[in-house]
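Other chains dropped; remaining ones untouched in position.
Letters are used for the chains, namely A, B and C, taken in the order the chains are written, and counting of residues starts over at 1 for each.
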Amino acid sequence: MVGDEFELETVEEGMDILLYLDNRRKYLVKVKKDEVFHTHKGFIRLNTIIGKPYGAKIKSSMGVDFYVLKPTLKDYLLKLARKTQIIYPKDMGLILLHSNIKPGSRVVEGGTGSGALAGMLAAYVKPDGKVYSYETREEFIKIAEKNLKRMGVLDFVLLKKADLTQGIEEKDVDVVVLDMPTPWLVVSHAYKALKNTGIFASFSPTIEQVIKTVETMKNVGFTDLETVECWVRKYQVEAGRTRPETLTIAHTGYLTFGRKILV
Amino acid sequence: MVGDEFELETVEEGMDILLYLDNRRKYLVKVKKDEVFHTHKGFIRLNTIIGKPYGAKIKSSMGVDFYVLKPTLKDYLLKLARKTQIIYPKDMGLILLHSNIKPGSRVVEGGTGSGALAGMLAAYVKPDGKVYSYETREEFIKIAEKNLKRMGVLDFVLLKKADLTQGIEEKDVDVVVLDMPTPWLVVSHAYKALKNTGIFASFSPTIEQVIKTVETMKNVGFTDLETVECWVRKYQVEAGRTRPETLTIAHTGYLTFGRKILV
Amino acid sequence: MVGDEFELETVEEGMDILLYLDNRRKYLVKVKKDEVFHTHKGFIRLNTIIGKPYGAKIKSSMGVDFYVLKPTLKDYLLKLARKTQIIYPKDMGLILLHSNIKPGSRVVEGGTGSGALAGMLAAYVKPDGKVYSYETREEFIKIAEKNLKRMGVLDFVLLKKADLTQGIEEKDVDVVVLDMPTPWLVVSHAYKALKNTGIFASFSPTIEQVIKTVETMKNVGFTDLETVECWVRKYQVEAGRTRPETLTIAHTGYLTFGRKILV
């Protein structure tokens, strides 16, 4: 139909692509010369993709159509995270909005884990902001470094081997975002590190974590306390057959937010 | 406790503050000299706030405590929108993440309405991106201009008196985001305006709008089609009395996304 | 159209009717001779309803149409309950199904409150079952007696002025259903009162109540423990304008169930 009126962005060697088969089968692939990507629907020679415009349709060896898409932040978020600690787009969106994270923000974050959360935050605080990401386990710092490089945001993250429950070195930060087992042990450190307009945010799977954290926040000096949970439900949309999908993720974690007050 | 180790940001005349009483009563107030802000819990002379640090507690004439907070993007989103067309933070977060909107993005948006959605998008595409906001009704363009100025993002939005169903003038844009009654009439225009890596996003309250839009998207040339809805539920967190709040907003709208493919 | 091929059931003096204006305005009214029912849409002389068939349309003094419907159990459940302690149809349905309550069941229930829960249970254990309803507050026993009489199920309920936390007098019962502040104090009494195939069910608004109750159930001798919560969302269905309603009840309470095992 169209798309040819202006210059098309093309896939170059070394870039990431998202190979799209259908809504459930999408693969994040680095395009290396002479390599072959195998799927249960046949293989694809990556050479054939180099130089192709994003949005192009290609056929696997079994004749199945795939689309070559350009990975989004969400794709990286979903593909790079370790399964057990993933922050879903729904929660990531709420963290951004409720924490007022935006271009220029300075954010302390932890634990780093796979770096997916740090990478997302970095992508939104660019180009003038910074993410200070704490992690005690050396092996995760290495994984995170690799992932942040792949997402193109390593320059905006400072990876630190340190324990947030022992203190925060930064001062005057805009936001502290936690995804760790004992967030209540970080509340008073966060209070000290935050600007007087700063926001504390925490993601926790269990309600007991939430209760401990909120009770600590009340004592330390936060107001506008909010704990929320969020669901997303996908739809099958097709004239005459429209309906929500049968299964969904019913729980990832509770999100807690508060704003620093002077006490 | 703390907060005095580094310079505190203080309220200056002409700035906005969020006067916080409790989770249900928060007021967005412009601090004008010699003005008085009236609440059902007594009045507050705004002069007494000038020079105060954000986070400070002040007393109303009736002796009730309020906190002086710095407004976040979310506060503007909730306070500036016309009630009938508000995009909630939960939906705004999903739009950002699913549309890959980030610093530097060029986004076509419409209808402008109160400008709240345009303002949020502008805050995230800063400093190098741009929002092209379409609106046919002159009176809303004026309201939006005022609101965008107040949010400090007017430089990043181009307000246009034009009808998206008649075409899109921009080329090579990253995203088209719609919050309008007939999004299906914009799908083919969006296709032409989008980069070959671009994303189409639409917010609609009714399922019939969704079905028409998705069927059109399939015909025009989009893949990775996703329609979702999102709920957020707040909690009352208090040791021994923790429970979700009784009432919630059960529906705002359906969100539909798709990525352009070359056809 | 039809409805006249067989005998119509008509309203007699002393009966209850549900006067239906729209989905939000339905009134449970006892039809007394010479009385007048006032609404904001005009008044209705109840004499004019006597002898009318259910399903008939009548006009108020302001010319507004009302329908004369026959009250269902759900109507009584929603209209007779004190607001603070209502068991909603969604929860009532789960209690029936998860507790295996059916015609013939013998059920211990408490606290009685307005009697709405006892009345519903009675309507389902009829004609051979029985509900033993515990309440410590004399004034509620009187209210409940009146309500149960109105629902026509008083014969199937034994109202008892007694405290469930002090013990259960019945033996060999099929189910114990609790809607009271300290269900964990009743767990071991329930265990003793239940048949070896019996089920314990509890409704609680807070998560701390749930945790205490479930931990006690594990210790005392129950298995197949399930705690669930349930939401219902209403739709506005109208071709071209179909959508969920905006507001909903997001929380009533958690439901906990377990089956007695021999220990």
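Basically, contacts are C-beta pairs under 8 Å (C-beta built on N, C-alpha and C of every residue); 3 or more make two chains touch, one makes a residue touch a chain.
A quick note: this is a predicted structure, and the numbers were derived from the prediction, not measured.
S.K.: Which total copy number does the whole complex reach if 3 copies are given here?
M.R.: Of the complex's copies, 3 are shown; altogether there are 4.
Here is the rule we go by: only the chains that are shown with their structure count from here on.
S.K.: Measure off the straight-line distance from the CA centroid of chain B to the CA centroid of chain C, and report it in whole Å.
M.R.: A distance of 42 Å separates the two centres.
S.K.: Taking each chain's centre as the mean of its CA atoms, how far is chain A from chain B in angstrom?
M.R.: 21
S.K.: When you check chain B against every other chain, which residues touch at least two of them?
M.R.: 207, 233, 239, 242
S.K.: If you look only at chain C, which of its residues touch chain B in the complex?
M.R.: Those residues of chain C that touch chain B are 205-208, 233, 239-252.
S.K.: Which residues of chain B touch chain A in the complex?
M.R.: The contact residues of chain B facing chain A are 1-3, 5-9, 20, 23, 26, 53-57, 67, 69-70, 72-74, 77, 89-90, 92-98, 100, 102-104, 123-124, 126-128, 171-172, 191-192, 195-197, 199, 207, 210-211, 214-215, 220-221, 223-235, 237-239, 242, 254, 256, 259-263.
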